[in-house]
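Handing you this structure, nothing more for now.
Left out: one protein chain. Kept in place: all the others.
Up next, chain A:
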Amino acid sequence: MKIYIFGVMKNNSNKITLTYVLILMFVAVLGHQFFLDFSKTSDDSSLYFYIRDFIFILISGIILKIILNQNAQSNKSVFEKLQITNNEIIESNERYDIVAKATSDTIWDWKIEDDSFIWNKGIQGIFGYKKEEVGKTSKWWFERIHPEDSLKMSVKLYSFLEQKTEKWQDEYRFQCADGSYKYVFDRGFLVKDKEGKPIRMIGAIQDITKQKEEEQRLRLLETVITQTKDAVMITDIDTSTEVIPNIIFVNSAFTDMTGYKANEVIGKSPVMFFGPKSDILEFDKLKTAIQDYKECFIETISYKKNGEEFWINFSMIPVTNKDGEHSHWISIQRDVTEEKNKVKEREQLIRELTQNNKDLKQFSYITSHNLRAPLSNLTGLLNLVEDIPVEDPELKEIIDGFSKSTHLLNETINDLVKVVIIKDNPSIQKEKVLIKEIFENVFNQLSFLIGLHKPILKIDLEEVTILNINKSYLESIFLNLLTNAIKYRSEGKQLRINISSKVVNDDLILTFKDNGIGIDLVRNKDKIFGLYQRFHNHPDSKGLGLYLVKSQVEAMGGTITVASAVGKGTTFTITFKNN
């Protein structure tokens, strides 16, 4: 029975009660034994005492047990309460840890009184600090705030700590382990004690560098719109009321250009800028482009707020949102009145010049015609006179002089006529010609002169025989250069003329070299190819030949250069692009 009781009585109150009962019983038994030895009372009365004591002990044991039990009960409920609170704290801590781990924010925990500062793992992951580098006081935090931001930030923070403000959140730059700064958004709350004194502050730092950079990029892009000299206008895409959708934005350049302030045009259609002199075709072009969501460029007269007309260069480009849906129209506009006027002036000038040129050409044709008409009569009449024998020697001399002058005049006028024709026909007909053939022609024409002066001709035309060129011009060039070489030969020296043609880098190079009297190029460099420039006192010299040669060479896209030494000879080099 006792063993059983011990076995089940695990709790302390039972043990204490049992011990108490057993000790008392033991004392009671000893007491009775001792009492029996001295008083020698009957066994009957001793049994009675035994029973009385036992009952008494049992009752007191029961009372003890009840008291103990009650005590244990209240202890247990206190303990349970503590247990629950404890569990809640653990749970809360776990939750905090989970949140701290799960959030991308960097969490800090600042026990203000002893200035202990704890960071979560974000300080490592986001800002790159090693665990041992992270400081344990608020100083470490403050030191890593960008100098430009720290003053403003601390003012705000202290006014929060002093509870002048309800909320604390701030943006500042926070230094990373590598020295660079990140833009952060920090939010915190205060933990206060019973007296309301702040004892702890917990904050969460968000890395907003990307947003900030994007913000700055957008601001930069925005400055393009706000600062540009071009007027910028943005419209929506709603064409239900007007053919051109309503304006939602204009920049200040737009105001400068048109005189309309933003609030005067926002919500209205750009149709308002068109007026009676605006180009209706251009307007239709814009309308169609808007219907088709296509970009469009137009130029038309537009109207300012004060009614003034101006030329506008107007482009309208559709823009889409993130989903690729058409969302707005962006229009860039420029006042091109000045350019337009310049173009108009230029066109007017060109018209006038063209007319003048035409008149002059006509004039030169008429003049030369009117000169040529009587001159041809003179030539014709002299031809007739040649057939009639003249007896009087003086009259014969006079008629000869008459005839020579007439022929010279005729040649001069014919050369001038050629010049007029060359200058009038910049786009001359080009054909494939055989250079050799042309030379043969020229030699035939000059056979009398060549027979007379018997020059030593060295002709080297083997390399090129075909050239894309105007035949009559080339003939005239050869004729002039050959005649010049013969005309301006050195007296008492055998005349030598070297003519060659070769191809160098696709260019055709023709050279005419003589050993004649030469030209003083130092004095005449600029004049040599000029009109009416003569360098020798030769009776036939008119000062036209080289001018004509140069005109013809250039009319065919070629160039001509000269090298000469007085008394030694002259070399002309003609270059044609042979394509």
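Keep this in mind: contacts are C-beta pairs under 8 Å (C-beta built on N, C-alpha and C of every residue); 3 or more make two chains touch, one makes a residue touch a chain; residues count from 1.
Just so we're on the same page, contacts and distances are computed from a predicted model.
Between the listed names "Ferrous iron transporter B", "NAD(P)H oxidoreductase", "Response regulator" or "Glutamate transport membrane-spanning protein", the UniProt record for the complex's undisplayed chain reads "Response regulator". When the whole complex is considered, the residue among A:S368, A:N480, A:S501 or A:T570 that touches the unshown chain is A:S368. From the set A:E325, A:D387 or A:D526, the residue in touch with the chain omitted from the display is A:D387, counting the whole complex. Only one of the listed residues, A:N377, A:S405, A:Q494 or A:T559, touches the absent chain: A:N377. For chain A, the residues in touch with the chain missing from this view are 365, 368-369, 372-377, 379-381, 383-384, 387, 417, 420-421, 424-425.
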